[in-house]
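Below is a structure I'd like to ask you about.
Just one protein chain is left out here, and the rest sit where they should.
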Amino acid sequence: MTNPAGLANPARPADPAEHAAALLDRVRATTPLVHCITNSVVTNFTANALLALGAAPAMVDIRVEAGVFARIASGLLVNLGTPHEEQRDAAREAVAAAREAGTPWVLDPVAVGGLPVRTALAHELLEHRPTAIRGNASEIIALAGVGGGGRGVDASDSTESAADAAAALAAAHGSVVAVSGAIDLITDGTRIARVGNGDALLTRITGGGCALGAVTAAFLAVSDDAFAATVAATVSYTIAAELAAAPASGPGTFGPLFLDALASVTADDLVARADLLVADAPALVRS
Amino acid sequence: MTNPAGLANPARPADPAEHAAALLDRVRATTPLVHCITNSVVTNFTANALLALGAAPAMVDIRVEAGVFARIASGLLVNLGTPHEEQRDAAREAVAAAREAGTPWVLDPVAVGGLPVRTALAHELLEHRPTAIRGNASEIIALAGVGGGGRGVDASDSTESAADAAAALAAAHGSVVAVSGAIDLITDGTRIARVGNGDALLTRITGGGCALGAVTAAFLAVSDDAFAATVAATVSYTIAAELAAAPASGPGTFGPLFLDALASVTADDLVARADLLVADAPALVRS
Partner (left out) sequence: MTNPAGLANPARPADPAEHAAALLDRVRATTPLVHCITNSVVTNFTANALLALGAAPAMVDIRVEAGVFARIASGLLVNLGTPHEEQRDAAREAVAAAREAGTPWVLDPVAVGGLPVRTALAHELLEHRPTAIRGNASEIIALAGVGGGGRGVDASDSTESAADAAAALAAAHGSVVAVSGAIDLITDGTRIARVGNGDALLTRITGGGCALGAVTAAFLAVSDDAFAATVAATVSYTIAAELAAAPASGPGTFGPLFLDALASVTADDLVARADLLVADAPALVRS
């Protein structure tokens, strides 16, 4: 059952789960080239997630080349997990080039808040208006400046607690903001989606959130509706996690099985399993 | 049967395997935040090992942030496997901050001996008195200056051959020294433990030793007895390897199964399976 509360997405007459399913098929039909500038911990898992899904990853994170490549890529991810000096320059070049070339791009502000170098860089990159921002509640709250950061990359806040911060970021930067957690929350300031799919095993492997940022870039590459694309990425990714969790005997076997599920999850699976609610976003400023 | 020779640990009335079991439960109950500065080859596996075990990894290895983070982390690992320039500075900052803040930290001197940059850095970091040092016999012998290094990261010496080097390092730097091999040897200069658990498949995957350094940092975070914590980390890790080896069909499937086993190994497993002998250390200088 999709959209259980019966709230229609005003901008899309179609059922949002069916829309997500159509975008998944479009990713596979077009194999978008996803430029990733991401952290050293998850780069392998991220590339494998994109390949499994049906996209084409390219990790280009050195000076000069990052700007060149962001112009020809279908989508770009900038993840700040381990922002070494050369990678920081590469991120700046890539983001500027993406904006100029119209390449959709995703900012993942890993552990922003308590760590000064990435926090400054995240705010600098925000000026280039990311198409989407993906993080956990702590990171979104910290990036919006409405609360302190977490202790590293933990998701110590619920996604609902970050709803106002997400709306503020969306309004300030023209971005879709996705907050990952037990219930994923996605907003563009006008609409808000909540996705109940997923499995806790995603939090027991490193890169469970980071790879979703790359998958989001792949979906942004195949749709002009960034909100719908971000929702579709989240639904596809979290339903794959459900499919993988059943046969897994722990976090180690979950990893390979999740990649298998990203490769095998179908449009029909999304329609059948999506636990997705899309509604009008409440006004940002509350009395 | 634990402690088969009947030698009691003088500083601990409890059976050492039961002590290890209690510390494993404490890691899971407290989810220590482990700051890792480690090599690019094993960073994913290391993070996944910590997550599987029940700890929280954070790879923060850039300038400025490394010092900030080492103050708030529960434990720190510095592994010298691929010490790029920025990472070397990060290691220096982190170690100085850890010492000042009282954060326990582990030095893993990968391939020290024949390679000049990391060898010089290891000796520099030793001045900050690591809580624990973990390496294979060749590395421990090279670090102690009592023999040549191996050819890279091979463990070409038996752990017993490194016993004197381990004792010398322990005495010189106030560290617990753990020598990985078929029989793991752990000493603080006063006590010596030998752990017979493990499986040869741990040597057929990259990071089999490196991730133990991170797991050791997690255990150091939950006990003031660094010797007991290092023993507990080794016992937990090597028993998980035994549990994973049985269903594995080779080194590739062993990797995910080992992560599963790190997640599922119980305190009871440790008590039932520990092949652990703790004794008074012999006097360092022999006639």
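For this structure, a couple of remarks:
Letters are used for the chains, namely A and B, taken in the order the chains are written, and counting of residues starts over at 1 for each.
The criterion applied here is as follows: a contact is a pair of C-beta atoms (placed from the backbone, for glycine too) under 8 Å apart; a residue touches a chain by one contact, two chains touch by 3 or more.
Remember, predicted model here, so these are calculated numbers, not experimental data.
Considering the full assembly, A:Val64 is the residue among A:Ala14, A:Val64 or A:Ala172 that touches the omitted chain.
In the full complex, chain B touches the omitted chain through residues 39-42, 44-45, 81-85, 111, 114-118, 151-154, 204-207, 249-253, 255-256.
Considering the complete assembly, chain A touches the hidden chain via residues 33, 40, 43-44, 47-48, 51-52, 56-65, 68-69, 72, 84, 86, 255-264.
We adopt the following convention: only the chains that are shown with their structure count from here on.
Centroids of chain A and chain B (each the mean of its C-alpha atoms) stand 35 Å apart.
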